[in-house]
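All protein chains of the complex are present and in place, except for one that has been dropped.
Per-chain numbering from 1; labels A and B assigned in written order.
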Amino acid sequence: MKRAYALLLACCASAASAADDARRSGSEFMSASTQAMQRDDTLNPGMLWISGGEAQWNAAAGKSGKSCAACHGDAAKSMRGVAARFPAFDAAGKVTVNLAQRINICRERRQQAPALKLEAEELLGLEAYVAMQSRGMPVAPPQDAGTRASAARGQKMYFQRIGQLNLSCAQCHDEQWGKRLAGSTIPQAHAAAYPIYRLEWQAMGSLQRRLRNCMSGVRAEIPSLGAQELVDLEAWLAVRDKGMTMESPGVRP
Amino acid sequence: MKRRDVLAAGAGLALLALARPASATPEEMAAAIKVFTGGVTPKEGKVKFDIAQLIDNGNAVPVTVAVESEQRGADHVAAIAIFNEKNPQTDVAVFTLGPRAGKAEVSTRIRLATSQRLIAIARMGDGSYWSKSVDVIVTLAACIEGEAP
Partner (left out) sequence: MARALIHMPATARRGEVIEIRALIGHPMETGYRPGADGRIVPRDIIRSFVCRYNGEQVFGAELHQAISANPYIAFFTIATESGTLEFTWEGDNRFAHSEKMTLTVSAA
């Protein structure tokens, strides 16, 4: 049953119909009180970052003196569905980028502002604010050749054993999900809730931070933040998640 | 030169291990309760202590303490205190309410270092004390990062 599930994910993620979709969000593996924390905006600690992100959206930046709002207007309209389509291939830079990197591209090219540091509060706030505008929408990875090539590389990584513990993502998250690891239940590793407020971090963080934690967990060499391999893996996870519901800002244990 | 540095670092780490505080004890919790109640033994009752029995992550555990009271005259809740048994420190919080509260209920999120007993104590306007204790199980997260970015 688990092997069949793994094959299903490997080949046919996009073809799974809603009725027999075996994919379950990470939120289904957490306690009722953590689920409540995510569901209710008055309880969700991620909203602190969202409120910072909203302020930044409206603040002038760089030599341009323009805010994001100056070009994009009301984020609730202009950014609707955007986060659901990342990572995406950037034609100008000829590289696939995630949402945080795309925000930095906008800052540098359009606002003439310096790129924000990856994983810094300001960038997480903006990323979370933009991602929230896709809340409730289906994950919709772009189908262009560049993005698909990145996802194909990421798919190889997903099934590649790594680290001293010699484990691949698939071995825990496709084959052993639902079982216990050090007192926690192993989820299926779907990523549609990112950026998340992780209780373990006591802060908001990106998908790349979580991927690096996992790699540290299997005692592998960890690629640096922003490394292409991590973006490729994110692109594959988006394909694997295609059609699942965006939940950002998520809360996870 | 290199070896001396490593030994020095090792000695530093050993001191660190000694300096790490032991956890609180049930005796310390009892002592802290006595301070809060001025020596009065709280009666069990009136207090509802809402907390998940099995906790996802000990860093942020939602809790709600509610006290049955008419919230009129002397029958109001003046304060609610929460204590724990096994964190490095036994105090969690003391909430000051009063007759303007309307409803004697407070919610917050707390840290729990390990599975343990917690106690919530209500001080009523008439000077009486009521309490409720709960036992919780705390599991550790897997895949803890080596260091934050």
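Here is the rule we go by: contacts are C-beta pairs under 8 Å (C-beta built on N, C-alpha and C of every residue); 3 or more make two chains touch, one makes a residue touch a chain.
These numbers come from a predicted model, not from an experiment.
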Omitted chain's touching partners, listed by label: A, B
Which residue of B:Glu28, B:Asp50, B:Asp75 or B:Asp91 touches the chain not shown here: B:Asp91
Option from A:Met30, A:Leu123, A:Leu167 or A:Ala203 whose C-beta touches the chain left out: A:Ala203
Touching residues on chain A - with respect to the absent chain: 42-43, 45, 47-48, 51-52, 202-203
Hidden partner interface residues of chain B, rising order: 9, 12-13, 16, 19-21, 59-61, 84, 87-89, 91-98, 100-112, 147-148
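Note that in this section only the chains that are shown with their structure count from here on.
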Distance between the centres, which are taken as Cα means, of chain B and chain A, whole angstrom: 34
Chain B-facing residues of chain A, complex: 30-34, 36-37, 43, 45, 118-119, 181-184, 186, 199-202, 209, 212-214, 216-217, 225, 253
Residue numbers on chain B that touch chain A, as the complex places them: 52, 54-57, 59-62, 139-146, 148-149
